[in-house]
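In this view, the complex is presented without one of its protein chains, the others remaining in place.
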Amino acid sequence: MTQLTLGRVTADRDRLRRLLQDYGVYLGVAVLLLVNVAFTPHFLSAENFRTQAVQVAPVLIVALGMALAIGTEGVDLSVGSVMALATSLVSLYLGYGPWIALLVAVAGGLVVGLANGSLIAFVGVQPIVATLALMVAGRGLALVLLPQLKQVHDPGMAALGSGAVLGVPYLVLIAAGLALLTAFVVRRTTFGRQLLALGDSRPAARLAGLPVRRVLILVYAASGAFAAVAGVLATARLTASDPTSLGTLMELSAITAVVVGGTPLSGGRVRIGGTVAGAVLIQLLTATLIKHDLPPSWTQIAQAVVIVLAVYAARERGKR
Amino acid sequence: EDDAAADKKPAAQGGSGGAAAASGTGAGGRTCTLDAFGGKKLDLKNATVGFSQSEKEANPFRIAETASLKAEAEKRGIKLLTANGQSQFSKQISDVQDLIAKGADLLVIAPLNSDGWQPVLSSARARHIPIVTVDRKINGTACKDYVSFIGSDFVEQGRRAADRMIEATGGKGELAILLGAAGNNVTTERTKGFEQRIEEKAPGLKVVFQQTGEFSREKGQSVTEQLIQSKPGIDGIYAENDEMGLGAVNALKGAGKQPGDVKIVTVDGTRSAVQGIVDGWIDGVIESNPRFGPLAFQTLDAFTKGQKVPQDIVIKDSAYTKDNAKADLAKAY
Amino acid sequence: MLSVTGISKTFPGVRALDGVDFTARAGEVHALIGENGAGKSTLIKVLTGVYRPDPGEGTMTYDGAEAAFATPLEAQHAGISTIYQEVNLVPLMSVARNLFLGREPRGRLGLIDFRRMHRAADEALRELGVRVDVRRPLRELGVGAQQMVALARAVSVDARVVIMDEPTSSLEPREVRTLFGVIRMLRERGIAVVYVSHRLEELYEICDAVTVLRDGRAVHTGPMAGLDRLRLVSLMLGREAGEVREEGRTEFTGGHQVTDAEPVLSARKLTARHHLREVGLDVRPGEVVGLGGLLGSGRSGTAKAIAGALPLDSGTVVVAGAPVRTGSTPAAIRAGISLLPEDRKAEGIVPGLSVRENIALAALPRLSRFGLVDEARIDRIVDTFIQRLRIKAAGPHQKVGELSGGNQQKVLLARWLAMHPKVLLLDEPTRGIDVGAKAEVQRLIDELAADGLGVLLISSDMEELIEGADRIVVLKDGAVVEELTGEAVTADRLMRAIATAPVGGPA
Partner (left out) sequence: MTTADVRDPAPQAVGAEEAAVDAPRPAERLSALAQQHGALVTLVLAVLAAALTFEPFLTADNLQNMALSSAFLAVVALGMTFVIVTGGIDLSVGSLFALGGVLAAWGSQYGTAVALLLPLAVCGLIGVLNGVLIARSRLAPFIVTLAAMLGARGLLLAVTDEGSQTYLVDKSTFFAALGQGRLLGVGVPVWIALVLFAAGALVLRRTRFGQYVYAVGGNEDAAALMGAPVARTKITVYTLSGLCAGLAGALNAAWLVSGVTILGSGMELEAISAVVIGGTLLTGGSGFLSGSLVGVLLLKVIQNVINQIGSLDSAYQQVVSGAFLAVVVIAQTWLGRRGRRT
């Protein structure tokens, strides 16, 4: 009798734990929302939500590409520098019209991504080092192309940065669209399956004849392109190209969003919904701390604690 | 000072136009001579001067600063060695030591941080290499560890910004400060001066918000966006450099505010910020002049000839307001 | 010595052990048998502190006192030494370091005395008939040799209980003999041995007692002697003795309808430094060609080379008349070559993906349109194979990593059969598979051959090789030394071919 109830209790606790593991991020977002609604003045306004969504959009877009890289048991440290490169390219090519500039910038991101991917897939360099090299060189290149901040006067870019459809800013629409696209690719396509398989077991994927190199290259190319898109959007929002500071530490924010969202760094699994929630969680946390005017020391420590808590909740249980 | 920006190439290259001018270093100021410092006379024309820059030349301030020194060296026909610390303090320390090892007879340093120069100072001292620090001070004994400091008084800049703010707001209301990067002397001093003066002169003004914008436009914009959501009634924003101020303008525009709704005062004097005054968004820009070239070489020249030079050469920074912005736009860097 | 009563272990969704009683006595070799997934490995892991048993159920006593090990280390300190299923050593470390990890001989200042360690390692291995440079990384050894290192490690400590989970699955008859010698020595020393194997003959030869597990329950415990083979199998499978045919023999019918057609696979002069020297062989449609040889003789290397997984210095592979680009797995697969790799844990399964995804993995491009996966078709194929191969899983969505070893192997087979290959390279296909499943796999090989597939079979089970293959190519030191055909395919001839063939010199 006691045994039976005991069994049920552990089963229940097990289920709860698994729920927490899978939906912990969403819970975290909900908690932060509630806390803000209760304690932050003027929080419940459309304008405020728009602000948070617009601010999180570039981080989210970068995080989507990062999630793919992490799914292959890799990582892309070059994303921040790619954003800088993109912003430089936008300024340089804006003379040919915003579309050309945008295309050139994304192409730049793709090229960096392809370089990353080739280093990783063909030479066999470890992702963290390969992308570290391009992280250093990429920002240098961005500064060589555009040595200092430059104002962007193009009306098209300005509209991209601040325009909206039915009250939803373009930035948010683009980020949401890319998130859906990524989720679709991961779930429904051959490419997505192959990505997960090779992230889980590279040798097995190789022997099963999967196009390991192609998938890796595509993943890093996608990550580069996404980072470039984020760079373009950030430029549009800022109405200026600032290769010095745009995207600094972005790699860490993006990785945090992905991991807090429940995608393990060990590869083989990608959670896009979680990544979105992870990015939103970090954004809300920062917003809360700023709105309550807490000193930077608090901000940093609070972020550290939240990251650990979120990852702790989502952790894979040991086998015992 | 720090990361500032303009969308056009700095008009004033090097020594031309707007060069920093010393002020208020009258008889009362302490001086230094070659004898007191120790070391030999030398002819500046045949000497090698090492210049250590702290950050990448990617913002108008640093660009103008480096260009001014290079131009002056060229004008005087002096061999100038340069190095860039890339915002990494340890690197700047090694940089200066490399300059010494490469044979610099004199050093001009734009320090990233005021403290932590002991190793460099001892190496230089052992070789009697005179050091002139520009834009930021090195904490040490003047005329022993280094010869002179040429630069602005950041606390004073903060005070003058406060004066502008009081004037703009009429001495009443709620203020926000966009701080520079944490741990930076410039941030600390510009905040100190501002807060002091507000407290003294305008008890009606309250600082209700202080968050770092890390001297960057993007951060300045993001932080201001949060600010105007949670404190819609804010009356004034003091940005510790032009970049963050311009970010704040972006945020205000995005929130549908009109020029003048929120008073903005910034420090630096870049062209974009001064343009901001012309456009009505910004109410005052306190200048921080980067063109140290002529003064620095003048000081070194005098010093190596054995003449007296002041230990502290505080630059007279001008300010831009609605009255002079349009006329002086060309003077901005 | 070591005993458990009423012990259980539950994984999410699976009750792997259900009130099991088990006792290992000093000086006794105790067999632990059961179908794939019966819970043998789980029991062993519970005994040795890898897994914690379900709380509140059952007890464990060791050496007369109640005991519970929190970690494998504790169990080791208590004198229980274990060889786990699948080799578990550190590939990047040297052989000697692996052998002595955690108990390195130390000299002055507590620093490790490598000279002594290397000497001791060399001796320990040589006693088992293995001669390698103990300073070289373990990964340079074949799976079999690695297994011998694990054995050496297990017996070189002063253990009171030695547990072996399928130690012979990668061993050659000769190594098996050595192993049995070791086991007898252990028994004489009064050590309790727990022995897991799917090879029934071995059990009869070496074991004193037996416990049969079925679906996580201990269904029989008793002395080995006098236990009828048929009864043993019926206990394992849970079917009446009458239903069980004489299993444990191979299921091969022998002799396939080999047409005289052009070979579907022909490999010529495959050469890879340190692995292969001018290896050549033909496989005709409907033919099962065996690859014979000792550990490290290059059998796996040959298979990998044909499948494009081993870069070649020279050589050609032709499938159905068309040359295949060597050194590229995708190219080989496109040409119709499928390889079931030897090391299924490292190179076969994708542990985090489900049974379903694993089966569909290689065939994905065919099962999708415009890069989009056709879920319905996958479901159909997966269901078919789960039934046909009787894969025992909680469902198609269970992670493959959670399946028992044998079932993992079946999933891999399914993956390759779903490709409709022209040539199937099977590297130890029945390793670690229980009698029932083994028979099925063997029957399947027959069927596939009958369907006109060319099969290359590698097996350390000599009986399996002889009965299954129509022709055996014997390798030694990476070169073909002899080819046995027709009447010559006998154990005797194979042994002789391996033993007497000249060393060196390409075939």
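Order as written gives the chain letters A, B and C; numbering starts at 1 within each chain.
We adopt the following convention: contacts are C-beta pairs under 8 Å (C-beta built on N, C-alpha and C of every residue); 3 or more make two chains touch, one makes a residue touch a chain.
Since we're looking at a predicted model, the values are computed, not measured.
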* Omitted chain - touching chains that are shown -> A, B, C
* Of B:Leu44, B:Ala58, B:Leu107 or B:Ala251, the residue in touch with the unshown chain -> B:Ala58
* **Contact with the hidden chain (one of C:Thr42, C:Gln76, C:Ser170 or C:Ser368)** => C:Gln76
* **Contacting the left-out chain in the complete assembly, out of A:Val54, A:Ala69, A:Val104 or A:Val259** => A:Val259
* Sole contact to the chain not displayed, among C:Glu127, C:Asp208 or C:Glu463 -> C:Glu127
* Asked: Residues of chain B in contact with the chain that isn't shown?
  -> 53, 56-58, 81-84, 86, 88-91, 93-95, 97-103, 112-119, 122-123, 139, 181-184, 187-188, 191
* Structure fact -> Where chain A meets the chain that is not shown, the residues are 75, 119, 123-126, 128-130, 132-141, 143-144, 147, 252, 255-256, 259, 264-266, 295-305, 307-308, 311-312, 315-316, 318
* Where the missing chain touches chain C, by residue -> 50, 71-73, 75-77, 82, 84, 88-93, 97-98, 101-102, 104, 106, 110-112, 114, 126-127, 129-133, 136, 140-142, 145, 153, 174, 178, 273-274, 294-298, 311, 477-478, 499
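Rule of thumb we're sticking to: only the chains that are shown with their structure count from here on.
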* Asked: Just by CA atoms, which chain is the most central one?
  -> A
* Structure fact -> Taking each chain's centre as the mean of its CA atoms, chain A sits from chain B at a distance in Å of 36
* So, what's the distance in Å between the C-alpha centres of chain C and chain B? -> 72
* Asked: Cα centroid separation between chain A and chain C, in whole Å?
  -> 42
* Give the residues of chain C that touch two or more other chains, as numbers and ranges in rising order. => none
* Structure fact -> Multi-partner residues in chain B (2 or more other chains touched) are none
* chain A - residues contacting chain B, complex -> 40-43, 45, 47-48, 51, 55, 143, 147-151, 162, 234, 237-240, 242-246, 287, 290-291, 293, 295-296
* **Contacting residues of chain A [partner chain C, same complex]** => 3, 6, 14, 18, 188-194, 196-197, 200-201, 203-211, 268-269, 319-320
* Asked: Which residues of chain B touch chain A in the complex?
  -> 3, 5-7, 56-60, 63, 182, 208-212, 214-219, 221-223, 225-227, 229-232, 243, 246-247, 250, 254-255, 272
